[in-house]
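What follows is part of the complex, with its chains left where they were.
We call the chains A and B, going by the order they appear; numbering starts again at 1 in every chain.
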C-alpha cells in the first residue's frame, strides 16, 4: 500500500464562501502516483465542510440560503457564552459534514458526470486547512 | 493491498424512491475476495444519497417525509433559472450525504443488528449509477 498526504490552506475574503477544489484534489491524486484506492478530503476545522455537488452559481446560492435556514445564525447559542460568535458555523459543519471519501480508478477521481468537490467556509477570513490523504496502489 | 470496483445502475419508476442495496454490496464484497478492509459505496450523482438504516417501510415513509420537510421542493430555487427543476434533490443529497464507508471483517459487511444499506433516489426515472469500491486484503 502506498500513501500520500497534502494539506490545502484557505483564507477566504468573506466569512462564508464556497471554494471549488476539484482541481487541487485531482493534482494531489496525480502526485500520489496511486492508480487504485481512495482519497480522504477532510476539513481540519469544525466550522467548515467538504461537499460534492454541482458547479453552478445559482445552486451555490440555494445551498448557502438553505444551510442558513436549517442552521441559522443566532446570538443565543450557549457556545457564545465563551466569547465565540460562530455557533451557527459549528452546526452548518455538522449539517453538511466535514469530509468526503473519493474513489480513485485508473489514477483519477472516479466521478459521475456532474460531481465536483467544494470547500464550504462558514467562519473564514483567517487561515483554515484541509487534509487530503490518498491510499492505494 | 487488493482492490475491486463495481458499478450499480438504477432506473427508478418514481421520481423519489428508496432502494435496498445491502445484498448487492455484500455480493460485491464477496466477489472481491477481500477479508479485511473497507468498501466505499458512493452515489455518482448529486441528486441521490446512500444511507444505512432500518428495513422497515413505516420508517422509510418517515424518512421521505422528513427529508421533504427539511429540504422541500420549491419553484423559487435559483438553480431552476438554468431550466432545471430538481433544486430540492441537490439539497436532499447534501442532507443525507452521498456515500457511506462499510467495514469488512472476515470477508463480510461488519454490521450491527439492524444496519441495512439503501440507495435514496430524489430525481429518478432515468439511469443513475453508484460506485462500490472495496480495498483491503
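Of note:
Everything that follows uses one rule, which is that a residue touches a chain if its C-beta (ideal position, glycine included) is under 8 Å from a C-beta of that chain, and two chains touch if they have at least 3 such contacts.
Just so we're clear, the structure is a prediction, and the values are computed from it rather than from any experiment.
Number of identical chains making up the complete complex in this structure, 2 of which are shown: 3.
Here is the rule we go by: only the chains that are shown with their structure count from here on.
The mean-CA centres of chain A and chain B are about 20 angstrom from one another, to the nearest whole unit.
Residues of chain B that touch chain A in their complex: 1, 3, 5, 38, 40, 42-46, 70-71, 77-82, 87, 90-91, 93-95, 97-99, 101, 129, 131, 133, 135. Those residues of chain A lying in contact with chain B across their complex are 1, 36-38, 51-54, 56, 58-59, 61-63, 66, 70, 95-97, 100-101, 103, 105, 110-115, 135-137.
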